[in-house]
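Shown next, in structure tokens, is the structure this report addresses.
For this depiction, one protein chain was excluded, whereas all remaining protein chains were kept in their positions.
Moving on to subunit A:
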Amino acid sequence: MSNFPYWLTKPMMAGARRFNLDAFLLALEGWRRGLTLRWYHEVPPESNIKLIGFTPVGKIFSLSDGNKTHFFYRSRGDLVSNKAVDIAGDKFETKKLLLQSGVNTPVGQNFNSSHSIGDIINYALSLNRPITIKPTLGSLGNGVFTNVTTEADIKYAVNYIRNELDYIDVLVEEYITGDDIRVYIVGGEVVAATKREPASIIGDGEHSIEYLIECRNKERKKNPQLSTRLVKITDELKNYLNNQGLTLQAVPEQGSKIFLSGKANVSSGGDSINISQVPEHVKEQAIKALEALPDIQQGGVDLIYDDQQASVLEINATAGIVLHILPAIGEPIRVEEKIIDYYFPETKGFNLDNKVYFNYKKVNELLTNQLVSDLQITKPPKYSLITRKFIVKGKVQGVSYRRYVQKHAIELGINGYVKNLKNGNVVIVLGAVDEMRIKEFKEVCKAGSRRSVVQQLIEKEWDKQINIGFEVRK
């Protein structure tokens, strides 16, 4: 797979990682449709959108069409109720509601501070084993133990969750076998489904598992979605290998697939595989699951499924969308389009201009360093950009030529930059909405500022993307 789909490039995604990337891709989509985009340092008083995680900087923004404004946190818009966010954050609460609505979900029980480890073990042993043990309020696959059978393993898992991770509430449920899938729903429709597989490596009969993990991580670093989600060599991983009778130094046979974890979360290094044909019974359960929560118009549902059955594990009200947009395997599914379609249906099918972008890194810097408390990005042009490069020769440096060019560019609604070259020439990179304007701008550039003497202007093709605004580059 190419690492960047056609509407994205590496420079524009600089500084957008992990959850910020969800926010950036959604904001970019809304902005490119002509909506007013504003970023905030913290939740503004006019919104009560609920945050999760550490810092909202670079993850909270609003889109507005002039009549209505919606606030977003990461991928979640303000049409999702805060109540739904609370419920989805509590796996046991979710399970209760799912059962009430007749959704398939594994049998399980929550244990809080009043329960001893003995209580948990007794219950766990009463279930059909294997079982899954996880923190009730956890996220991102942290502390999720799957395929647990023995009493010793149960003990280890509970102690790990309570003592190492500091979670008190523990959820014990039956372990369901099948494929792990994340389904994204917008407005009651399944818009994307991505299968998730625990991290694995394929042997080549030559190299050690450790070496193969390193290679896999290197490969993932190239994908902006996966680059920070690498397989780490931990005790958990070593144990998982030990259970298979393997060590890091073992050299697996050519073609043999070795799983490194029981968890399919992409956050813990798993693989994401987009699938285009979602089985009907999976869709049905996923939609029903989301309907079981109050006012949640968009979100991700985790399921385990096989040919017959689909069982809902949990609901994610602030589900990552990048998983579907930039999968490890398969075609990208543009969930961000569907979300904007839902919130701003009148912008649906708007002819997007993929050539213009804004510098997210700079935006984030201004907000993180708290130099500003909110900011609004200049709107992109309404039509696709025609891009060019001019090389200007003559007496064009040290004569206010660049300021002159900038002034006219901004007046003509032209985006791009102007820069002095070491050889004494000036380069102008520009994007304009029509040839007429380019022609007009070209005349302006040829005429030059009062003290300049333009001898020659060479027009060249330019096919790279254009940062919004017109900059005098140093």
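In the analysis below, contacts are C-beta pairs under 8 Å (C-beta built on N, C-alpha and C of every residue); 3 or more make two chains touch, one makes a residue touch a chain; residues count from 1.
By definition in this document, contacts and distances are computed from a predicted model.
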Hidden subunit of the complex - UniProt protein name among "Cysteine desulfurase", "ATP-grasp domain-containing protein", "ABC transporter ATP-binding protein" or "GntR family transcriptional regulator": "ATP-grasp domain-containing protein"
Touching the absent chain when the full complex is considered, from A:125, A:202 or A:372: A:372
Selected from A:257, A:348, A:362 or A:382 as touching the chain missing from the view: A:362
Residues of subunit A (touch criterion as defined above) contacting the omitted chain: 36, 41, 55, 206-208, 211, 214, 358-359, 362, 366, 368-379, 406-407, 410-411, 415, 467-472
